[in-house]
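Missing here: one protein chain of the complex. Every other protein chain is in place.
Each chain carries a letter (A and B) given by its place in the written order, and its residues are counted from 1.
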Amino acid sequence: MRVAPQLLALTLLAAGVALAADPPAPNRPIPNPQSGRHFATEATLSIQDDDFQNPAFLWVEEGEQAWAHPAGAANTACATCHQDAAQTMRGVRARYPAFDPRLGRVVTLEQRINQCRTEHMGAPALPIDSRPLNAMATYVGLQSRGMPVQVDISGPARPFFDAGERFYNTRRGQLDMRCGSCHEDNYGRSLRADLLSQGMSNGFPTYRLKEQRVISLQFRLQGCVNDVRGQAPPMGGEEFTNLEFYLAWRAEGLPVEAPSVRR
Amino acid sequence: MRQKQMGRRQGLALAAGLIGLSLVPRPASAQMSAAARAAVDKVLAGRSAEEAGITLRLPPIAENGNTVPMTILVDSPMTDADHIKAIHVFADKNPTPEVASFKLTPAMGRAQVDTRIRLGQTQDVIAVAETSTGRMLIGHVEVKVTIGGCGG
Partner (left out) sequence: MSAPIGQPRVRLPQQVKVGETIEVRTLISHIMETGQRRNQEGAIVPRDIIRNFVCTMDGAVVFSMDLAPAISANPYIAFPLKVTGPATLEMVWTNDAGEQRKASAQLRPS
């Protein structure tokens, strides 16, 4: 039977659209996530839960000061456009990483901050995991504290989510482990004296007692890959950005805890 | 809170907590490292110390030795006539035993100090308090410091 070419084309098109419209919902291995604070000791939590003695608030103060301080060729400050961060930045960290339609890819909060600097302020980008960038991300993150993490993985964002999920599930390193080897299969168990958490990212940026400074999530991700004796991809690069996106989806519903304190 | 059944961590915490709360005084002179002994002796300057009056509040287990909260409280009316003049703190097995020396005055109203300290390994934290009447007090508590799992 001969089918009219137009009808064939239309049918194929319709089929293609139908297939693309509704990708299956991703599998959620941990349906009821728990924040890293559930796996921390009382002493550590006592530091986190005290906004005065939580050392991360030193970074918050630095971020707050930088917010109002002009930088770059345009001689503007964050405050020039965004005024009071407590109002305008509310909810921002909770929904990042997010798809940027102009760039056609997912960006992290740190990348977004740098975009603002380079494109609107004429200021140089701050190096990833540098003190000033961590300070700004912590200050902005604080404005979402308590709000549920909720990132949008639909539509054009989905391929980046999928890439992040693949990275998460790929065994790597000499120890041949995937992220889930610790954080899904063994959370709640002790790795020597470390109580393994679910690896939820809602507390980042965090003051890491080990490093004695506020660290970004991607700094920790590098540490994780190094810990399984693998080659860590660069911070700020594609792999970790997509992984961070996946991790944010994985932590959906958990309250933003930035700035937390973790061992 | 913690998944699975009570593991080593909880068992360890229970044991360490019991040790920390133990009212059986261990002679402070016994079991101190040579370096800590020398540092304590220097502060005592020939005087003997009573094991009384000092409460050291530190977590029985520190999941990271970099930042261990410490509160020291010493019984004292903190009057001009009778007050704590100084509190010296030592860590028995740190590379060097000195942790801090505090100078207190009656203006404080209470003999208490709060800070955060670094402990390189499981060890005793020792506090020596000097009173304005010349009495010396000593107290100690053990803190277990855990090594990270993944290599840090």
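Going forward, a residue touches a chain if its C-beta (ideal position, glycine included) is under 8 Å from a C-beta of that chain, and two chains touch if they have at least 3 such contacts.
The model shown is predicted, which means the values in this text are computed figures rather than measured ones.
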Identified contact with the non-displayed chain, of B:Val43, B:Leu58 or B:Val113: B:Val113
Option touching the unshown chain, where B:Ala91, B:Ala127 or B:Val145 are the choices: B:Ala91
Touch residues of chain B, complete complex, unshown partner: 66-68, 91, 94-96, 98-105, 107-110, 112-119
Residues belonging to chain A that touch the chain removed from view: 52-53, 55, 57-58, 61-62, 212-213
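As a working rule, only the chains that are shown with their structure count from here on.
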Between chain A and chain B, centroid-to-centroid distance (C-alpha), Å: 40
Chain A residues within the chain B interface of the complex: 38-44, 46-47, 55, 182, 187-196, 209-210, 212, 223-224, 226-227, 263
Touching residues on chain B, where the partner in the complex is chain A: 1-4, 7-9, 59, 61-64, 66-69, 116, 146-152
